[in-house]
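Shown here: the complex without one of its protein chains, the others still in place.
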Amino acid sequence: MKKKNGALSKLYVILVLFLTYLPVFVVVLYSFNNSKYGNWEGFSFTWYDKLFQNRQIWRSLKNTLILAFSSCFLSILIGTAGAVGMAKSRFRTMNLLENVSMIPMMLPEIILGMAYLAFFSILKIPFGMLTLIIAHTTFCVPYIYINVQSRLVGLDPSFVEAARDLGASPTRAFIDVTLPLIAPAVLSGALLALAMSMDDVVISFFVTGTTSNTLPLQVYSMLKMGVTPEVNALCTLILLVVFGCIGLYYLFMSLYRRRAEKQ
Amino acid sequence: MTAVPETKKTERRISPAVIPMYIVTVLFVALPMVYVIGITFLMKDEVFGITNQVTLKNYADLFSAVNLKVFADSFVVAISTTVLTLLIGYPFAYFTARFSQKTRSFIILLIMAPFWINSLLRLNGWIILLKANGAINEGLLALGIISEPLKILYNNGAMMLGMVYALLPFMITSIYNSVEKMDWTLIEAARDLGSKPFSAFLRVTLPLTMPGVVAGCVLVFVPSMGLFFISDLLGGSKVLLLGNLIKNEFYQARNWPMGATLSIAMLAFTFVFIIIYKKVTDDKTAGGLK
Partner (left out) sequence: MDDMILQLKDLHKSFDNVKVLKGITLDVKAGRFLTLLGPSGCGKTTTLRLIAGLDTPDSGSILIGGKDMKGLPPEKRPVNTVFQNYALFPHMNVQKNIAYSLVLRHTDKEEALKKVNELLSIVQLEGYNKRMPAQLSGGQRQRVAIARALACDPQILLLDEPLGALDLQLRRQMQVELKALQKKLGITFIYITHDQEEALNMSDRIAVMNDGCIEQFGSPENIYEHPTTRFAAQFIGQSNIIEGDVVEKVAGGVRVQICENNTIIVKGEYEIGEHLALSVRAERIDYADKADFGFALNGTIKMHSYIGGVLRTTITLQNGQEVLITGANPVSRYPAGCAVQVFWDPAVAAVVERGQGK
């Protein structure tokens, strides 16, 4: 059996974890800071008040949500259909198509952002929500595709064959058997895509328009101006939402895994 | 009943389900990339935009003193980030894999969770800590260890901290995946055959976890050249990274062809690493992984 960890190794793990969460705690703490300037001056909700009155932030929040959900939805459709279709297809450009469609996941974001900037301007597509959705959908598709595809590869073909054997048409077998079995992969890919979209600064930075500021971009410009406790308050709220989502995700995954283990 | 045996070597099927992905890939991945490659061969217009004049000047300009310095700087930053994350991440992943199953998955969850939080938010935390009137300086002043605030924000150290901080989870999870899959009896066998712990580590553990190390290095190295906002926010834009340079060419110099050419250069860098990554992850079995 493998050796157990000594006190030093345990301490090391705890230290790294502590440093990982230190800045997060600091942000939360300082969002309740009364002072406008860095030093601590006592507890207050002032900045939350200010935040809720900041229309710009509300607008960018709305934009981020619209963007994340619509690009996630589109990429679910495209990525899932793509993975399922690819499993059933055999053509010469298949590998090429697959590799090229994975590029957005591999490339440094800045190159992708820049490529979109150049490409959309030559096509004279006005920068705004449309360009954001196109860009985000494109880089979300690979996350869905890869998840679904690896699930499909691991899927025993005899499930579908059994359904066919029992009288199901190909479409019916897909709906009754394949779809429920790949649903967890679609969902986990979708959550990842959602997170990527809501987190993205670089690509959005290049393809956004004047009226379509997203929340990360808003935070970025606020941070560039210098930290204000208002940003901290915003960050804390985002943290709350994100941890809620992670909680849900892991709850879901562990339920799914428990079911899979029993098989 | 006289069916002729069909020769089905060139059987081709395209499921219509592939079509949307095909269109998106061609239209929004392939075409933009081709276009970017295209404009690297064009001249920049006087004020804004691109002329139709074909030139190789942009590629020649890659080797200007300014650009070479940026390349060198980015490379140094990327390499140092990679080495630092490796040095911090390897022991962490290794120790984590030795915990019980429950603790293990909890630690990995903790390490991955910040990955879901916008990196800007987390960098914000460091800014608060490192500022002239930030938590660390306040603390040290209050304790009387220093008499005036240290300048610990807006320099290379702060930028490196940000880089390592942002990319460490990638390194840890890659290595952890390798260590976790490793057959621990092999180490026992090595110890049994008379290896000292450290030499068993060098000869058995390290080679076995190499795929994870390489994957982690690529996952850290590739983005570290492009994270312009870390340099902006923590480094005070003192070091110009490839990412910053590209951004500036587009937004300040308005020299798109040059920006595109720089991107292509970065792409070339990236591809070398992706190929290494693919090679290593494809023959996982050769690494002795179960």
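We call the chains A and B, going by the order they appear; numbering starts again at 1 in every chain.
Quick note on the criterion: contacts are C-beta pairs under 8 Å (C-beta built on N, C-alpha and C of every residue); 3 or more make two chains touch, one makes a residue touch a chain.
All values reported here derive from a predicted model rather than from experimental measurement.
A.B. asks: Tell me which residue among A:Leu22, A:Ile66 or A:Ala168 touches the hidden chain in the full complex.
C.D. replies: If we include the chain that is not displayed, A:Ala168 is the one touching it.
A.B. asks: Out of A:Val13, A:Cys72, A:Leu117 or A:Val177, which is the one that touches the chain we can't see?
C.D. replies: A:Val177
A.B. asks: Residues of subunit A in contact with the chain that isn't shown?
C.D. replies: Residues of subunit A in touch with the missing chain: 156, 158-159, 161-170, 172, 176-177, 180-181, 259, 262-263.
Just so it is clear, only the chains that are shown with their structure count from here on.
A.B. asks: Subunit A to subunit B: how many Å between their CA centres?
C.D. replies: Inter-chain centre distance comes to 17 Å.
A.B. asks: Which residues of subunit B touch subunit A once you look at their complex with the stated criterion?
C.D. replies: It is residues 11-22, 24-26, 28-33, 35-36, 39, 88, 91-92, 95-99, 107, 109-111, 113-114, 116-129, 131-135, 138, 165, 168, 184, 187, 222-223, 225-229, 232-233, 243, 246-247, 250, 256, 259-260, 263, 266-267, 270, 274 of subunit B that touch subunit A.
A.B. asks: So in the complex, which bits of subunit A are touching subunit B?
C.D. replies: The contact residues of subunit A facing subunit B are 1-5, 9-10, 12-13, 16-17, 19-27, 30, 37-40, 77-79, 81-82, 84-86, 88-92, 97, 100-101, 103-104, 106-111, 114-119, 122, 134-135, 137-138, 141, 145, 195, 198-199, 201-202, 205-206, 216, 219-220, 223-224, 227, 231-232, 235, 238-239, 242-243, 245-246, 250.
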